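Only one protein chain is missing; all other protein chains are in place.
When the chains are written out, they are named A and B in that same order, and each has its own residue count from 1.
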Amino acid sequence: MLAYVIRRIVFGAAVLLGTSLITFVIAFVIPADPAVAMAGAKADPATLAAIRTELGLDQPIYIQYARYVDRALHGDLGRSYIRREEVAGLIISRFPATAILALAAMALSLALGIPMGMLAAAHRERALDNLLLVLSLGLVSIPVFWLGTILLIVGGLYLHWFPLGGFDGPKSLVLPAITLALGSAGYYSRILQTNLADAMDQEYVRTARGKGLSLRAAMFKHAMANAMLPLVTLAGLDFAGLLSGVVLTETVFDWPGLGRLAFEAVFNLDIPLVMGTVLFAAALVVIANLVVDLLYAWLDPRIRLGQQL
Amino acid sequence: MKFRPNAMEAVGALMVLSLVLVAILAPWLAPYDPTRAVANTFGDPAAPSRMYPLGTDQLGRDVLSRIIFGARISLTVGVAAMAVTMTIGVTIGLTAGFFGGALDFALMRFTDVMLTLPALLLAMAFVAVLQPSILSILLVIGLVSWTQIARVVRAEALSMTQRDFVVAACALGAPSARLIVRHVMPNVMPIIVVMAVLGTSGTLLLDAGLSFLTLGVPPPTPSWGRMIEEATTYFRVAPWLAIFPGLAIFYAVLGFNLLGYGFLRRRARAASAL
Partner (left out) sequence: MNMHPRRHTRSAKGRAISTRAAAIRRCRFALALIAALIALPGCRSGAPPPQFPPGAMVLKLAAISDVPTLDPAAGYDVDSWMFEQMIFDTLIRYSDAGVDLVPDLATAWESSPDSTVFTFHLRRDARFTNGRIVTSADFKYAIERVLDPATRSKGMEYYRAIAGAEDFAAHRAKSVAGIETPDAWTMVFHLIVPDPIFLQKLAMPFAAAVPREAVEKWGDDFSRHVVGSGPFMLKEWIGGQRIVLVKNPGYFVKGSPHLDAVVEAIGVSEDLQWFKFEAGEIDVSNIPPAVFPYVMKTPRLRDLTLRIVTVTTRYMGMNCQMPPFTDERVRRALNYAVNKPKLIAVLNGRGIVANGVMPPGLPGYAPGLSGYPYDPARARELLEQAGLGHGFAATLWMPADQTMMILGQSIQQDLDLVGVRLRLKAVAFAPFLEAVRQPRTVPLFFMGWEADFPDPANFLDVLLSRHQWGANNDTFFSDPRVDALLAEAAPLSDLARRYALYREAERIIVADAPWVFLYYPITYEIQQPWVHGYVLNPMRPARLEKVWLSPHPAS
């Protein structure tokens, strides 16, 4: 088990290194002069040259990259050009808002998606299944930013039930979480329905059913366990993905999270901030992957014995 | 309610087809030029009326005509981006799955890295650097969304190379290119088609999202995402400006999703019938 754990961690670290390389290359091709961004267009050439030296921009690119990785390992992601604060600090200050939103959305989407999936599986190939299928496809097909805007106007402006955006008390969480959750709920219900249907087709479930086990009992006793595991994996990974996928929702609701920070960074071509947010989001995905992999290995010894990487 | 998978496919196909028709026939269907001012509603959009069934916007343009012409851009970008996605994903997936070994390892690790990067953020950064245009947008969408396809295609190709007939052909010394084209491709084709159709709904949404963040196809080309973006500030006084383009996106995405899931269900059925 230990060997497996080490292998997974090394693998995760390697992926992150690759991510940092790609991020760095992107930052390198962004046509904005950091020195001008920092000192302003009126700065004289000597000042600009001094800044370039200070930032190490006069060094060869591989040295710049090595320095970036070295600093990143020490928790230093540089200073934002526009805000002039430390990128790491900015990310940490925005992370809780996004994490809360993502957690709430995740809980809500599972709470909606699981019953929908089970209901559909129980009424397989019948009217309710089809209705739920169309419903879930409908949920998946709504553009989030449009849904968010409509919820905001109806729930916030006309009904006065919820605050008009911003991050201010539990009530302010409701609309953004719904916006983010509906699409995933449709998605999860589809996955669960498919997995449940597959599980119900398994020989042992069929046999049990043949022996007179009720549909409900078969589903809860046998099929659910098999069908839920992949769903939880997916949810775990989606959670990490959600953190970076909240850009649109956070923009609509003026939610002070990472998504909006990243949007501002890209918009201002604030290179250290772009790199920092992308890298942070990637690190979350890698960590989530790692956790899920290790949980799996713990649950199922065959995986850690197999040679798949 | 009797609703068989074929029916789902049929509805989806009908929705997609209707969109294609609207896009092609836009100049004849649209009552007005989508980029010119046709009403004097500058700064004060007008509600739907007999002359302008979906109203006019803050530049005096007819919303219905803009939505009709918007179908062209959305479909073009959605489908072309999917073509780019499929080209990259299928090439990488097939190569990795067929040749295996170190090449497979390298390509899949690269895919892993790309999978960790947040797609929308990456697309935003690329578009911001390249400057928005139809070409740059569809390329960027393709560049950030091929990873899932590569993975699925690789898995299919891998299982295919272990089938007897491929192993036999390989043993007989058939060239790899021919093996891939003659034996592997046709067998992974169905899953590719399904993924392409489902993927198009994804590219449509990504395009709309980019437009909403003002990183879409530049004006005056009407695009649904940008119409919503331009309308957000008018939501209170002129909700129709945002509602109708939103419905158009919803319709297009739903069409592709229905079609894709229809295919998927038919496959699942065929498989379970075997």
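Just so we're on the same page, contacts are C-beta pairs under 8 Å (C-beta built on N, C-alpha and C of every residue); 3 or more make two chains touch, one makes a residue touch a chain.
The shown structure was predicted, so the numbers you read here are calculated from the model rather than taken from an experiment.
*Asks:* Which displayed chains make contact with the chain that has been left out?
*Replies:* By the stated touch criterion, the chain not on view contacts A, B.
*Asks:* Sort through A:Ala66, A:Leu157 or A:Ala217 and give me the one touching the missing partner chain.
*Replies:* Considering the complete complex, A:Leu157 is the one touching the chain left out.
*Asks:* Which one touches the absent chain: A:Gly78, A:Gly117 or A:Pro143?
*Replies:* Reading the full complex, the residue touching the unseen chain is A:Gly78.
*Asks:* Which of these, A:Phe145, A:Phe167 or A:Tyr188, touches the one chain of the complex that we don't see?
*Replies:* Touching the chain that is not displayed is residue A:Phe167.
*Asks:* For subunit B, which residues touch the unseen chain?
*Replies:* Touch with the absent chain occurs at residues 35-37, 42-44, 58-59, 128, 131-132, 214, 218-220, 229-230, 232-238.
*Asks:* Hey, which subunit A residues sit against the chain that's not shown?
*Replies:* 31-33, 36-43, 46-47, 50-51, 54-55, 71, 74-76, 78-79, 81-85, 88-90, 92-97, 99-100, 156-157, 160, 164-170, 172-173, 254-256, 260-261, 267-269
The rule is short, and it goes like this: only the chains that are shown with their structure count from here on.
*Asks:* List the residues on subunit A that touch subunit B in their complex, please.
*Replies:* Interface residues on subunit A, with respect to subunit B: 14-16, 18-19, 22-23, 26, 29-31, 127, 130-131, 133-134, 137-138, 140-146, 149-150, 153, 157, 190, 194, 197, 201, 241, 244-245, 247-248, 251, 262-263, 266-267, 269, 274, 277-278, 281-282, 285-286, 289.
*Asks:* Can you list the subunit B residues touching subunit A in their complex?
*Replies:* Answer in residue numbers: 1-3, 8, 109-110, 112-118, 120-122, 124-126, 128-129, 201, 205, 208-209, 212-213, 225, 228, 232, 235-236, 239, 242-243, 246, 249-250, 253-254, 257-258, 261, 268, 272.
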